[in-house]
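Read the structure below first, then the notes.
With one protein chain withheld, the remaining protein chains of the complex are depicted in position.
The block that comes next holds chain A.
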Amino acid sequence: MKVTEITATEFQSMIRMGARRLSKNAEFVNSLNVFPVPDGDTGTNMNLTFQSGAKAVLESDSDHVGELAQKLGKGLLMGARGNSGVISSQLFRGFAKNVEKKASLSAQDLADAFAAGVQTAYSAVMKPVEGTILTVAHEGAKAALKAAKSSDDAVVVMDAMVKEARKALANTPNLLPVLKEVGVVDSGGQGLTFIYEGFYEALSGETTAEEYVPSEGEMNEMVSATHHQVAQTKLNVDDIKYGYCTEMMVGLGKGNATEPFNYDTFREHLSHIGDSLLVIADDEVVKVHVHTEHPGQVYRYGQQFGSLDKIKIDNMRLQQESIIDGASEIVQEAKPLADFGVVAICSGEGLADLFKSMGVTYVLSGGQTMNPSTNDILDAIKAAHAKSVIVLPNNSNIFMAADEAAKEANVDVAIVKSKTVNQGLTSMLSYNPERSLAENAAEMTESLADVVSGQITQSIRNSKIGGLEIHDGDWIGLINGDIKIANKDQLQCTIDMVGAMLDEDSEIVTLIYGSEASESEAEEVAGAIEDKFPDIEVEIHEGDQPLYPFLVSVE
């Protein structure tokens, strides 16, 4: 068929076919979208834009092509969505302006109009990026002009234009590195090519395949492209709403298929389970890529339509974390939850090791003068990675924060209210992972009463307490939190304090020396105690704790 004159009838038919072909393939265009903002909606945007233009043209009863083109331009402008939509509206605005006064178009008019559209489109951009819809439009129009020189057939012109547009489209990855990286062509350019193909079909009367059916290789590329986009945008692990990147291929009608496959219903259903949804289907297989919290649901749903093939689940939160924090976190997260975890709060590496040696899972650094916040404790509870967690605050100032954290935590938490590190250590002796959380908490809390805690620290001002005169720089001994002893000599003060702590039931004294005391000093104190009280056994541990040279427990 040869078309030497495009009248209103042909023009309307071109627009109808262009719109139809684009709309059928909008989903495919979405899947290509990686640039400039990877949000996968170029196809949707272009489609909505072009539908708006097509509606204006098809509702008009004008038989003047110039008028129809004006309607198209205006409809596109009104409905412009997204970057590609704005560009398309400009392309056809220039087109419309060029044919304004023409009642019908010759092949040459058509080519000129496309060229004018490209010129208008380029004028509204500061720095045209080559390898986009603009390039495709530009190359296509150039070919149309060339064809119009040797033929007065609009079909020939349109054919040349479609062919060149396809060629330019295929070349876009070479012009834009971001496209090459993910192995796709430009989405906007693809959308425009679909429109041109529709035009060609309308003029030539030939119908080509309605829907673009990608090969399996292309399917895989698109899936990885979609995945790539998401990885780029979700920089923060907390921002990942749907954590599992889930893929499946369903062999339609195979296996235990119970439902007939319908693309729209299928897609609609999955869109409620997750996002970044990509569904590509032909008669035999449907390939699905979706980000969801419930991969199982996706697979169960897919199975209704056929047998599953090539299933894959990636935990994107872990992938993201591994990028941010290195691999160590993954090991921690990947471990199944333990039944019990114990969090102890103390400062000093030695104390931390002591607690760990007694079965504490996580030591949170803190104590006097550096109380951890509710959030810190909450994080520690999470880090303990267990179904039930016991918290040892080891300082009465931390009780409230710990209580708050226990309320906030989404696992069972019991706070054993140890006021001192000594109490905390002693309570660990009653800890038994075989028992329930309530039993442990009760036993451990009970054991707190068995221990007398002594702490040696230095006074920072002059004061008078309970008949004791204390000078700045004096060493003071606290028994169960109350100041009982003051002395200028650190060791003497410690020995006196231990003496005051002992009674006839006492059996064991545990001496933990801090970063401001040495092992030999601890031994000196131990020697003095053993000399005075031969029945008492003294244990010495290195605690590294700051501010308190000696922590003493008596049991």
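Everything that follows uses one rule, which is that a contact is a pair of C-beta atoms (placed from the backbone, for glycine too) under 8 Å apart; a residue touches a chain by one contact, two chains touch by 3 or more; residues count from 1.
In this section, contacts and distances are computed from a predicted model.
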item: Options "ABC transporter permease", "Asp23/Gls24 family envelope stress response protein", "Branched-chain amino acid transport system substrate-binding protein" or "Anti-anti-sigma regulatory factor (Antagonist of anti-sigma factor)": UniProt name of the undisplayed chain; value: "Asp23/Gls24 family envelope stress response protein"
item: Residue among A:Ile87, A:Ala111 or A:Leu448 that touches the chain left out of view; value: A:Ile87
item: Among A:Val129, A:Leu175, A:Met358 or A:Ala409, residue touching the chain not depicted; value: A:Val129
item: Selected from A:Asn98, A:Thr120, A:Asn171 or A:Ser388 as touching the chain missing from the view; value: A:Thr120
item: Chain A, residues in touch with the chain not shown (by the definition above); value: 36-39, 77-78, 80-83, 85-87, 89-90, 93, 119-120, 123-127, 129, 134, 232-233, 235
